[in-house]
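Left out: one protein chain. Kept in place: all the others.
This part shows subunit A:
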């Protein structure tokens, strides 16, 4: 025996071990395949020996070769032999080889069943361990069936090391042999509460994987998992549990509500990105309404995922996303383009009437900064998309929009000229009020066309000239200086523009001409009119020579017309009326769906052929007649390709001959440009190319920024007017200076558009059928915004303060300052510190009063607030600084807005059961009931919903959308008020304030 071992080890000394093999392979880089084949031969020899150590060594080498891609399936039986060794060293190698090389179709697996069973029940836990590990890789349905019981027993093994492995491998067994699940499940469930955390996490793993395949059966385990979720600190386990709940919630909606709290806690507390990601994923999938906003904030670390999540949330909770506008705008500065594009997508869904200008302004800044045309083009299209979405719903000032479009034309090298052009046309046609302005802008564009067309070949921007020319022509009555524009349109340089734009130029020059004639006819001096005609006659021949058919045709037509007009003018005949009749009538926009709405007349079959289509063979013979075009027909027929070079040349000659004789053929080559250049001497004139890479501020083009300011002012004015109508609360101050205090939340309804889009007047065919169902895309995620956008800003309160100078001196340099509380903050201009005062924008002569407005941001409105403040000012005569302290009292009432409510809606609100109730009794009120109601309405911004005898229901709403309902009853001198509100604190405070109002009288 001893001899044998010695012999074995001596043998081994001459054998290659794994290290030698690896080294050998590395040393034989050139002839690796040859080297390995000799190695395999050696291995085959080694496998034939009786010594198990030699065999194991061989098997180990084989495993390595298998990884390198060599087929070792022939050694499967030897692997089993090594697996069966009683020594752990070899068994381990055997199982490793098996787990790497065996698959379901390996026949020898059948032979292993008993060996594995023996190993599973081995007293050595590591024997069992390697058997389980190996089994997990090559378990077959047969093995699963035969060994299920053994593994199940191991789940209750004394060693956690074995229990944990057994639990995990059960999952593989269930997959291969599903019948085992039922008997094994109770034990698996027990393992969820195993004292060893490793076993516990293994059980969670297995059940979660099972539940993902069939969640229904695992609902009953929810409470157990819930407990684990709140108690476990192991991120790996938590992720699995959260995944499991993600699968369960769709089946049991109540779970969602319960999960909100632990999920929110996890999101706020965990530092593990993977767990955070899992939570967010589940939150989004489950569409839990809670804390979504905060989720977004946190995950902004993982920006891309965050933005992706937000776009999902946007569909369901637009409000919570809108509050993160600044964050999203920041993402536009990100280095990563995909993040910027995501952010752009989000912005599209976030705009409202209020923030459109601001967002677009930011985007315009980015357009200027952007590098790379693709991204810039993307920005451009997004700006236009954002502005034009749902019929320009969010645009309140179209002058602003036109100037944005004009600014966009200054982008170099954009491909989206046609997009800008179509927007210009659309707006000019549909918004009547804007036309004068648009025409003025377009005239400037035409005047400065040379700036746009610097290098036309790759510049798509010249498309806007198409729109500009058309707008100037069509609405020429608005032009201030039509002659100048006409001249701009007939410049020789126009001939370098693409054909379709030239055509529009020519046609609209004619329209302009008509308008000019009309204007000038009234004058006594007819020379001006004749000069204009002469200008047309001088310039149009340039276009008659054009290579473009359309341009040529229109130009010749109009040239003849003008010549005729000139003749008439010379005879002093009045022609203006008739010329303008040529272009009379207004073009109305037609709804895109108009055609669809025309019913098909009876007996008309649109699918039937009017004429039978010509057969294939006929069309084959038909040759396109190339009269106007020299180009070869695009689809050259096969036989053409067979023609050899000589034949082609001969034909070309013949064709040229033919063309030369053809009086109608216009040669393409001598274009106007070339004629011009061929004139002797001209080419020697140096032409200075002015290259202006810096975008020019074209004089006369207003910058869109101006509009942002103008719009602000306009809104403010509107707000002020509104406020005048409202009742104000007056607070007398010690010094006699009165301060008025009112809340004026700016909500979306307050913003009335400066121009109305002319959508309704889109022309419809007379017998169009009315239908409304076709305009909205139900899948548009951003539509939801329309409903909820209104309430987005319930946190701003505008306080107007009236300053009255009761002294005899002149007051100046007034500064208004308030000590911010946590809840209420004075809005200060950007860049100023939190304690800086705001300058009051006026001075006060003696006896004069003036009003100033200050904006406060308020977070919670459920409690009344008192803010301390100071007003500093300089008395002019004494030049001393003086200070006046005051208190600003924000009552809860001041957050209420008088909102009318119908009685049925009111009843529904009360029935809903979401409201908390409270009541108050007022004693000794001595006034008629209607006075009492009027007082509540007046002081506390309520409206009467319904009044029956001595009982009335009243309603009001807070700026943050809380409903407040009152039921006021009176008997004698006692008034009882039963109130309901979704915010009990707010309600309590409002009732207190009402009580106070009546105690004072």
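Operating definition for what follows: a residue touches a chain if its C-beta (ideal position, glycine included) is under 8 Å from a C-beta of that chain, and two chains touch if they have at least 3 such contacts; residues count from 1.
In the analysis below, contacts and distances are computed from a predicted model.
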{"item": "Undepicted complex member, UniProt protein name, chosen from \"Transporter\", \"Small ribosomal subunit protein mS39\", \"Palmitoyltransferase\" or \"AP complex subunit sigma\"", "value": "\"AP complex subunit sigma\""}
{"item": "Hidden partner chain, touching residue among A:55, A:172 or A:554", "value": "A:172"}
{"item": "Contact residue for the chain not shown (choose from A:35, A:88 or A:583)", "value": "A:88"}
{"item": "Contact with the hidden chain (one of A:60, A:559 or A:591)", "value": "A:60"}
{"item": "Touching residues (missing chain, whole complex) on subunit A", "value": "18-19, 22-23, 26, 60, 63-64, 67-69, 71, 73, 87-89, 92-93, 96, 99-100, 103-105, 124, 126, 129-130, 132-133, 136-138, 140, 161, 164-165, 168-169, 171-172, 198, 201-202, 205-206, 209, 212, 234-236, 239, 243, 272-274, 277-278"}
